[in-house]
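Before any comments, here is the structure.
A single protein chain has been omitted from the complex, and every remaining protein chain is retained in its original position.
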Amino acid sequence: MKSFILLFQCNDAKGIVAGISAFILKFDGNIVTADQHSTDPEGGHFFMRVEFIIDDTRHSLKDLKDDFLPIVRKFNATADIYNKHQLLNMGILVSKADHCLIDLLYLWRSKELLVNIPFVISNCNQHRDLVEQFKIPFYFMPAKKDNKMEEQILKIAAETDFLVLARYMQVLTPGFLKSYNKDIINIHHGFLPSFKGSDPYRQALEGGVKVIGSTAHFVNENLDEGPIISQAVEYVTHKDDLENLLSKGRNLEKKALSDAIRSYIDYRIIKYGNKTIVF
Amino acid sequence: MKSFILLFQCNDAKGIVAGISAFILKFDGNIVTADQHSTDPEGGHFFMRVEFIIDDTRHSLKDLKDDFLPIVRKFNATADIYNKHQLLNMGILVSKADHCLIDLLYLWRSKELLVNIPFVISNCNQHRDLVEQFKIPFYFMPAKKDNKMEEQILKIAAETDFLVLARYMQVLTPGFLKSYNKDIINIHHGFLPSFKGSDPYRQALEGGVKVIGSTAHFVNENLDEGPIISQAVEYVTHKDDLENLLSKGRNLEKKALSDAIRSYIDYRIIKYGNKTIVF
Amino acid sequence: MKSFILLFQCNDAKGIVAGISAFILKFDGNIVTADQHSTDPEGGHFFMRVEFIIDDTRHSLKDLKDDFLPIVRKFNATADIYNKHQLLNMGILVSKADHCLIDLLYLWRSKELLVNIPFVISNCNQHRDLVEQFKIPFYFMPAKKDNKMEEQILKIAAETDFLVLARYMQVLTPGFLKSYNKDIINIHHGFLPSFKGSDPYRQALEGGVKVIGSTAHFVNENLDEGPIISQAVEYVTHKDDLENLLSKGRNLEKKALSDAIRSYIDYRIIKYGNKTIVF
Partner (left out) sequence: MKSFILLFQCNDAKGIVAGISAFILKFDGNIVTADQHSTDPEGGHFFMRVEFIIDDTRHSLKDLKDDFLPIVRKFNATADIYNKHQLLNMGILVSKADHCLIDLLYLWRSKELLVNIPFVISNCNQHRDLVEQFKIPFYFMPAKKDNKMEEQILKIAAETDFLVLARYMQVLTPGFLKSYNKDIINIHHGFLPSFKGSDPYRQALEGGVKVIGSTAHFVNENLDEGPIISQAVEYVTHKDDLENLLSKGRNLEKKALSDAIRSYIDYRIIKYGNKTIVF
């Protein structure tokens, strides 16, 4: 018995859940969890995630997908089925700050983050030892504003399923995004939509805010404006100087980023316009 | 078109979702939201809540229930269907502290809490004016340890769908619970399972805790041990004296109790043993 | 014995605390609490709040102030001494949304908010009954964009110590601020500096954020940009529609505003540039 996950979105209509659950039953499958969401009870957009188990010795993922096509067509849906046991390949890009990198590596090592990490790319060579201790290939790519080395990165990243910018301080070009054409998750060290761009904790300090935050989001062509996946916040006071904000912020970044990645690899995220449904 | 809610629990089995969604489709209904939960992917206990809309000029709630019976029997389930538009009758019992009472009355008046409030019973007559301003009948019941006036309360409460103890300081007897035989929601001013019984904030102060909380739960025959519905917590420091703890606590109590009641009247709670599923 | 509070700020220097504590000792006073803050250990700006008790049958507030003047001059400080037992006069302005108004009135009635409320001004006459039940004068001022009735408001507010905009939807003019020339606390129903201006929850919904907030701040001539006093935040999901955000937001607004007012009337706030120190 293996677990599969079905993600589905379409304009709301009658019979979607019935159709999907009958499809699963036909394969003698059992629904483990299912989540639905509708933007409007009377005719909005409909989203669904179903996790089900079937006997995979009798049915392949390809069988499932083929058989599911008529339902997709009937509801003019965007949908796919995933094998829960197939680990995704997650490439990591990182600059100097290493707290998110370390957090991800340890979560990975302790099996709390079920992915493959085929490589870590950094424009700081100093992370090499750390990464190689984990038996993960490390590539030093001294990317700069005027030479982002994106072709080399693309080549290395070709086999990944998605990328994580774990505090990577080079903005990726639209050309890169287009060529890569898969999901990229970024952690922004500020509470978006406030404090876009650089040095958000200094912005927060100077703004005299009483709460700081960090934001994990998908990357799109607009800096720090892609669909938000998760945010983490913490109360601060006048006692918190810049160093304290940075320190509290590091915790928030680790939390928001690892939460977002966990949601992603569990196929709990559906993108819809500039927003996310996170089941 | 009207909204109905179906709550369902049984031992996990294949075809439950398919059966339920086909049932809804048969009535030409549309599923608005659906939530499932299973205690164990391979053969645990299964819980489901479905909200759906159907044309109620063609089908009555009774039709729905009758037609649903075979599914209930097939899966040996505990289940029911509710009319979302039928307001529940919520009786309130309260002692001296009135912050939860006031909160509930204002949420009710501003239509944030969609219930009927057929009465407020109190062993403190001082709340009469407040309650009567809202055109709600007020009953003064000077209940004491040795005369809890439970027969009179039962009589008044006969027509209610559930009761809320909005800081009611008389423990209800097993006899009362048995006779009333419907749900009773209590707000406990402490972070259960710590600090049962009386004066929980003083207990918290003396224990030197750094977080306080409050707990809304169903009442059962064991004091402060019924299934927990919601909890609210807040950080405190050595600066918080008893008065501060009480003040912060009042906010937590209002929040935990109103959250619990909202979940209850939306039929988002399923009881299972000594726990709750809150969708 | 009476309690007094001393607020003090100046460029950092040696001997400030010694000078202030010697001053208090001279009056045979006892320091109850004292808080200091310095923007930089080596020569920044220094802030202090001291609460002390003295025998007020022997020393008046005027004596204290006169005697304190040399210290103020010595350190070129901004400072004042306040009688903790003298209730401040807090005028309230409110538009249609009444949740903050109700919260403040009940906190006031239950002695959790130790102020005088000389009046409530509203451009919605519907709050009259509520306010008058509390024996507080109510003034209906149908202020509009092109006639803000600020002269009439100024006249009524003349005797107040500060004003609270408890969801007052008319922007006060620079002329009003200049004439009133005392502190005004506003509650903004968004997490500043994000979501300035109107309809912040709709902005939050459309931005797909995963945390919402509210902000209490002093009013200055720039809309929603005065020094922030307190913020309250709560996590949200895709399930929260606009109505839910508004409902959660009302709780956040009540919390942020009542926290800010409590800090203010306890003399725990010191303004410094566009920021606040909140002891």
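Here the chain labels run A, B and C in written order, and each chain numbers its own residues starting at 1.
The criterion applied here is as follows: a residue touches a chain if its C-beta (ideal position, glycine included) is under 8 Å from a C-beta of that chain, and two chains touch if they have at least 3 such contacts.
Just so it is clear, the structure is predicted and the values come from calculations on it, not from any experiment.
Peer 1: Can you work out which residue in A:112, A:159, A:206 or A:221 touches the chain that's missing from view?
Peer 2: Answering carefully, the residue with contact to the hidden chain is A:112.
Peer 1: In the complete assembly, which of B:95, B:194 or B:220 touches the absent chain?
Peer 2: Considering all chains, including the one not shown, the answer is B:194.
Peer 1: For chain C, which residues reach the chain that was dropped from this view?
Peer 2: 1, 3, 12-18, 21-22, 24-25, 28-38, 41-42, 51, 53
Peer 1: For chain A, enumerate the residues touching the unshown chain of the complex.
Peer 2: 98-99, 102, 106, 110, 112, 133, 247, 251, 255
Peer 1: In the complete complex, which positions of chain B touch the hidden chain?
Peer 2: Touching the missing chain: residues 37, 191-195, 207-211, 213, 227-231, 233, 235, 237-239, 274-278.
As a convention for this text, only the chains that are shown with their structure count from here on.
Peer 1: Suppose you list every residue number at the chain A-chain C interface; are over half of them used by both chains (same) or under half (different)?
Peer 2: Shared-number fraction above one half, so same.
Peer 1: In whole angstrom, how far does the Cα centroid of chain A sit from the Cα centroid of chain C?
Peer 2: 41
Peer 1: Please output the residue numbers of chain A that touch at least 2 other chains, ranges allowed.
Peer 2: 37
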